[in-house]
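The complex is shown incomplete by one protein chain, all other protein chains being positioned as in the whole.
Let's turn to chain A:
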């Protein structure tokens, strides 16, 4: 017995820790998938998997933006409200004014991007706390959405617009294509561009980044602007899904995005994140909803489970990576 101390499932304890530190999130994802499959075999079906991927595409957009913000030691709490504003802008332009869909979408994206820019500018130029800035702009943005819509839900009956969510290219729904494209672009931006390097450097050690000639203002402003743009895309998909423009949507969406980031190994201390990690975090959140629905567990328990899984995952990460503390 004493011999086996320090060994876990045939692996050296230290190696096991490093393995779990690096791939722990993938292991959790797999365990979850196996567990839900056993409980409810229909989970494994292709149609269900496509269903989950389509659903998570909205949270994925938001989470990628959130990941950038968290990596620079910030947070973007305005994303949920951005969804509502984009939705209301679309409703007014398409149903109210009969605009062309493409033009309406461009304007809607512009609005959310500008709000992202405002967030970033306030945070970087005046050195304000991201939490406070985005908490405040969130109130303004949602207020704007209510003003634009007059508090009324506006149905968008245009089939071309609705097909943004429902159209399929072969067997693959359009939102999944957006998800794949966004994941690829985010991966390139974060891991293969100068900007990505600056994001990590600013997040890990802002003083050292300044001393290396990195512009904090440019980097952080770009981060929140991208987050705004991605929230805009999420808002379009969401509005196409519900076929109605509402000012009360997206409440609490920032929570799921933060959860996906944290599960995916994004460090709140800044400077540490990977796009594949966040993607896995997004799917874990998606599977919690989907799996529990399939098994037939009341939705009240879903948020409790989500909370417990996040704490468990972060705790695991802390224990496995304690060497780095």
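Worth pointing out:
Definition applied: a contact is a pair of C-beta atoms (placed from the backbone, for glycine too) under 8 Å apart; a residue touches a chain by one contact, two chains touch by 3 or more; residues count from 1.
Operating definition for what follows: contacts and distances are computed from a predicted model.
Chain not shown in the complex: UniProt lists it as "Sugar ABC transporter ATP-binding protein", one of "Hydrolase", "D-galactarate dehydratase", "Elongation factor 4" or "Sugar ABC transporter ATP-binding protein". Within the whole complex, the absent chain has one touching residue among A:160, A:210 or A:251, and that is A:210.
Within the full complex, the residue among A:188, A:251 or A:304 touching the omitted chain is A:188.
Annotation: of A:201, A:260 or A:309, A:201 touches the absent chain (contact as defined above). Hidden from this view is one chain, which touches chain A at 188, 192-194, 197-198, 200-201, 204-205, 207-215, 267, 271-272, 324.
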